[in-house]
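Heads up, the thing below is written out as structure tokens.
Every protein chain except one is present and positioned as in the full complex.
When the chains are written out, they are named A and B in that same order, and each has its own residue count from 1.
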Amino acid sequence: MSDHAATHDHDDHASHDPAEIDRHVRVYIMVFVALMVLTIVTVAVSRFHLSVPVAVSVALLVATVKGGLVACYFMHLISEKKLILAVLGLTAAFFVVLLALPVLTHSNGFWIPQPAPAQTDAEHK
Amino acid sequence: MDIPYTVAVRRDTGLNNGKIGIWLFLASEVMLFGALFASYILIRTGSPNWPRGDTVLDYRLATFNTIVLITSSVTMVMAWASLMRRKFGTFRIYMAATVLLGGVFLVVKYFEYSHHLHLGEYPSHSNFFAIYYTLTGLHMLHVFGGMVVNAYFWGPGAKLWEKNPVWFTNRVEHSGLFWHFVDLVWIFLFPTLYLL
Partner (left out) sequence: MSEQAVAAPKHEHDAHHEELGFWRKYIFSTDHKVIGIQYAVTGLLFLLFGFSLMMLMRWQLAYPGAALPLIGNLFGEARMPGGSMLPEFYNELGAMHGTIMVFLGVVPLAVGGFGNFVLPLQIGAPDMAFPKINMASYWCLFLGGMTMLGSFLVPGGAAQSGWTSYAPLSVIAGTGQTWWLIGMIFLITSSLLGAVNFLTTTIQLRAKGLTFMRFPFFVWSQFVTSFLLLLAFPPLEAAGVMQLMDRVAGTSFFLPSGLVVSGQVLANAGGGNAVLWQHLFWFLAHPEVYVLILPAMGIVAEIIANNTRKPLWGYRSMVYALIFLGFMSFIVWAHHMFMTGMGTTMAAFFQTTTMIISIPSVVILTALIVSLWGGSIRFNTPMLFAVSFLPMFGIGGLTGLPLGLNISDIPLHDTYYVIAHFHYVVAPGTIFALFAGIYYWYPKATGRKMSETLGKIHWIGSLVCMNVVFMPMFIVGLAGVSRRLFDAGSGYDFAQGTMHWNAVSSWGAWIMGLFQIPFIFNFFYSIRNGEKAEGNVWQATTIEWSAPSPPPHGNFAIPPQAYRGPYEYSVPGSDKDFTPQFEA
């Protein structure tokens, strides 16, 4: 608080230098256009009703690119400090674990297969 | 008392407290939504017949909402950039736009929900709707929360600009990070629920 009168050392990825900020704004506009295009792409692709695995892969890929643009440029992760990136990397790892492991425990024999039922039930009376 | 590095940056980390705080909070939010996505995956893969999203939900309305939210992310970052350029008036316009676009998102969601409820498609109707309402509902709460904070910075909170413009700019930046995160979640939510 007592620093407000002091230097401009609050952050260095975009100082008060107008030219620098102009450059950032240009990036924001470009990212906006890219996001609009990708939104149209993801909706358009969905109209083809591809098979579920393919549809999921494509949709996730596009979403990841869009999300990546928002994260890198709107949220400035592209120039963020290592500490923040490390925390987010750790989070991403656990996020993947959370999404993948439960369904994996279920896909490899969730219901332990029962032996096939006998041919004629009448014999078991 | 003075808490150090509230505004000024600590030299060895290169960060101020608020920046770290908001990112840590966002990390926890990633895990929160992650759990819901994990639930979606488990329930869907365990289901004998799961409808394709666009057969049950209105994907065009959702596409519109996607555009609204992405635009609001741009206006948000422009609001912050305006402060960096010391243009308070422009900040106000962009911030108002951000809040308004958030409002539009919520209004569209209201119509979406009303339509489904009118058709008897309550959360109890099926697991598709259960997870749909839960995911979009939680997301909606976050949109609303973000709007409240942004409205505060547009309105009464803007007084801080006079007293400590750097601190105010930082706080708007941190609020922006939350807002972008909300947009980020929607970027994944939209195709998952409405297109797949």
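Worth a mention:
Here is the rule we use: a contact is a pair of C-beta atoms (placed from the backbone, for glycine too) under 8 Å apart; a residue touches a chain by one contact, two chains touch by 3 or more.
The model shown is predicted, which means the values in this text are computed figures rather than measured ones.
Checked against the hidden chain, the listed residues B:Leu15, B:Val56, B:Val149 or B:Val172 yield one contact partner: B:Leu15. For the options A:Met36, A:Val56, A:Cys72 or A:Leu98, the residue in contact with the chain missing from this view is A:Leu98. Only one residue in the set B:Ala27, B:Leu57, B:Ala97 or B:Val172 touches the chain that does not appear here, and it is B:Ala27.
Residues touching the missing chain, restricted to subunit B, are 1-6, 10, 13, 15-17, 20-21, 24-25, 27-29, 31-36, 38-39, 42-43, 46-47, 122-127, 130-131, 134, 138, 160, 163-164 (touch as defined at the top). Where subunit A meets the chain that is not shown, the touching residues are 1-5, 83, 90-91, 94, 97-98, 101-102, 104-112.
We adopt the following convention: only the chains that are shown with their structure count from here on.
Annotation: 14 Å between the Cα-based centres of subunit A and subunit B. For subunit A in complex with subunit B, the touching residues are 1-4, 6, 8-12, 14, 16, 18, 21, 24-25, 28-29, 31-32, 35-36, 39, 42-43, 46, 49, 52, 55-56, 59-60, 62-63, 66-67, 70-71, 74-75, 81, 83-84, 87-88, 90-92, 94-95, 98-99, 102-103, 106-107, 110. Taken together, the subunit B residues at the contact with subunit A in this complex read 2, 6-9, 13-16, 19-20, 23-24, 27, 30-31, 34-35, 37-38, 41-42, 45-46, 52, 54, 59, 63, 66-67, 70-71, 73-74, 76-78, 81, 84-86, 163-167, 169-170, 176-177, 180-181, 183-184, 187-188, 190-192, 195-196.
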